Every structure is written in structure tokens, then in C-alpha cells.
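What you see is the complex with one protein chain gone and the rest in place.
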Amino acid sequence: MTDYLEITTRKLDLEEITQLVNLPECGAISVFIGTTRNNMNGKLVKRLEYEAYNNMAIKEMKKICDQIRLKWSDIRNIAIFHRIGEVQVQQSSIIIAISSPHRKDSLEAVDYCINEFKRTVPIWKKEWYDDSTYVWKENCECIHHEKKISTN
Amino acid sequence: MTDYLEITTRKLDLEEITQLVNLPECGAISVFIGTTRNNMNGKLVKRLEYEAYNNMAIKEMKKICDQIRLKWSDIRNIAIFHRIGEVQVQQSSIIIAISSPHRKDSLEAVDYCINEFKRTVPIWKKEWYDDSTYVWKENCECIHHEKKISTN
Amino acid sequence: MDSISIKVLFFGKARDLVGVGQKDVDILHSNLKANEFLEIIISKFPRLEEIKSSTKLSLNEEYVEMNDVLSLKSGDEIAVIPPISGG
Partner (left out) sequence: MDSISIKVLFFGKARDLVGVGQKDVDILHSNLKANEFLEIIISKFPRLEEIKSSTKLSLNEEYVEMNDVLSLKSGDEIAVIPPISGG
């Protein structure tokens, strides 16, 4: 039962990441892949640029893994890889892979994982459009907005 | 928006299958992989053997895709690949990959897809143990058992 | 009326019990319930009794219910489908 957590400038390798969680006692592997989309509210996206607060991001990812293992005791391996730097359209920015003996656990854990990731892990996305402008994006579910909601 | 449905004797290629659903307008790909587990109720599993009623299986898979597209209108491509013949421990028997602009749709659709698959698609698993005995398995959620429950 | 010839397929445990995966079966009535058809099959292959209560049938690649009345013609394909276990 291992957590593989990585923030990397390299292209993400789906097969390699998935094999990290493929264990003989597991019958289920669930995977989520976030890719760069070519459009945002009608504007053409040329590419994304990611930056991370690396050490803190890894810490927050580890917290998510701990929470997952508390909620789903049958989870075996967890792999969370996030790419930083430029990510072209159709390339992966994040791959999450989680294994368990039975599917329900890994399916639910991956769902939880990506949602928690978007809420707490300090990584930022700069979205470049084809008119050479850019915007810093904000996850609508990040803890920053959570605070505002809870104090209203 | 395409359905890629296949029953094959070849080893399943995760990267290849996932690329079938990777579209420029999608930001999310959810994947489920069912693998051969090395144990079942304390017995050591040596391998699985699958057989299919091919034509009907493809039809039932197509029905699942249609249901998915009715329930989640933002789903783009769907790939469902099932292997038949021998599947060794840690190898994949099924890979489902589904893409959508946003993650919620593809995550929910994959969950629905594997559950419906196990309920209706006519494929059978023979589980071989290390004492050279075997058992034909039954999905607890298959429509056969559903009927019994509903008439009790 | 003339008998009609139905192609019957056996899968999984059904194929184990019957010994073959396919058999042409002649029947005398083109309209009968699915459970009546199953009884005819079981009379020809008695070991199928073992899985009778958990078996479903399909007609031309579509599941049918046991109480359905089947309208059969020569060349139709009926599969004996034990509980499935794919995925």
C-alpha cells in the first residue's frame, strides 16, 4: 500500500503511472485524467501553463491520500501525478490512479481525490488564448471560495 | 461523438484505448480497468478465462452507450473493450474510457457503465485455481439475480 | 404444421453441461412461451435442469422474459444464457 505522488515537468505516462497501482490482489483500477481543453467560454485556448508550490503541494496530496485510506480501508496503491510548465491541448496535466480489490472503492476514491485536489493543492493554471492574452484560473471549489461562502 | 466497442482476444492497450476518447474539446477522461485478481475467498487464482456471446454482447454494450448519452448529454467519446480467452493475473479483462468537457460527467458515466455492463452484457468468466479446479462465476448484480429478487 | 428449426446456443456452464456450444432443435409450434421452450431444451439436455432457475434466454440476440410468448421462425437463434460474469 503505497502513495506515489509527483509534480513533474515531464509528459505524463499513463501506462507507467497505472502500473504503479496494479497489484496482484487488486481487481479494479480507476483512473482520472485531466487534459488541456481547446476552448474556454468561447475563447480558443492555445495552451496551459502550470506552476506549483512544490513542497506544500506534495504535503497536501499526502493528506488527501491519508483521508482516502481512512474512508476506504480497502484501497491499495494511489498514484497522483501533476505536470507543471506548458501543457498543450489534449495533453495530460493530471493523472490519478487508484487500485482496490473491488471496483466501488477505487471508483469512489478517484472521485473524492480529484475533488479534494482541486480544493486544496497549491497549483496554479495560466490559460493562454490565441490572441496571446492569458488569465490565471481559479477552481470554483477551491478552499478560497469556500471561506467566502461559509461566512456569508 | 463515437462509441468504440470491442471484444477481442488480444491484450488490451490502455494508452491506445484512452487515445480513442481524447478529444480537443474535452478536459476530462475517466477510465475503469478490471484486472485479474490472484485470490478469491482464500483460494489462489491462476488465471481467468472469458467467453462471450459476441454479437449480443456488442448490442448490449451499444445500449449502455445510448443510455449514458441520454443521462449525460455532455459525454463525448466512449470506449469499452473486453478481452476474451485467457487473462493472466494483473492483466486487464476490461477497459472503459469516457471523455467529457468537465469531469463530473465522465466520472459518473464510467461508474454507471461498469455497473450496467456487469448487469447485462453476456460474457462469462471461468476462474481457474491453483489446484486445477475451476468455477463459473456469476456477477451478483446480473439481471438473472435481479429477477429473483424482484419476484420475491 | 411443419416443424421449424431453431439454432440453440449454449454458453458458460450451459455449454459445460450440454457438451456442445450449438445445436439445431426442431420444434412443432411457432408460438410458445420462453419457459416452455426452455422445458423442451431441458428434455433434450437433462443436465441443464441444474441451472434452470437461474438461466435466461435470448431470441435473436435480445433478452426475453420467461413469460414472454415467442413468435418463432426457422433460422431464429435462441441462446441459453447462464448468469453473466464479464466486466
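As written, the chain order gives the labels A, B and C, with residue 1 at the start of each chain.
By our rule, contacts are C-beta pairs under 8 Å (C-beta built on N, C-alpha and C of every residue); 3 or more make two chains touch, one makes a residue touch a chain.
Quick caveat: nothing in here was measured; it's all calculated off a predicted structure.
A.B. asks: As a test of the contact rule: which chains in view would the missing one touch?
C.D. replies: A
A.B. asks: May I ask which residue of A:Lys71, A:His102 or A:Lys137 touches the chain that does not appear here?
C.D. replies: Residue touching the absent chain, from the options given: A:Lys137.
A.B. asks: Can you list, in ascending order, the chain A residues touching the missing chain?
C.D. replies: Chain A touches the chain not shown through residues 34, 50-53, 55-57, 59, 82, 93-94, 114, 117-118, 120-126, 136-139, 142-145, 147-148.
In this text, only the chains that are shown with their structure count from here on.
A.B. asks: How many angstrom lie between the CA centroids of chain B and chain C, rounded to a whole number?
C.D. replies: Using C-alpha averages as centres, the distance is 26 Å.
A.B. asks: Indicate the whole-number Å distance between the mean C-alpha point of chain A and the mean C-alpha point of chain C.
C.D. replies: 49
A.B. asks: Among all residues of chain C, which ones touch two or more of the remaining chains?
C.D. replies: Residue numbers touching two or more other chains: none in chain C.
A.B. asks: Among the residues of chain B, which are close enough to touch at least two other chains?
C.D. replies: Within chain B, residues 34, 114 contact more than one other chain.
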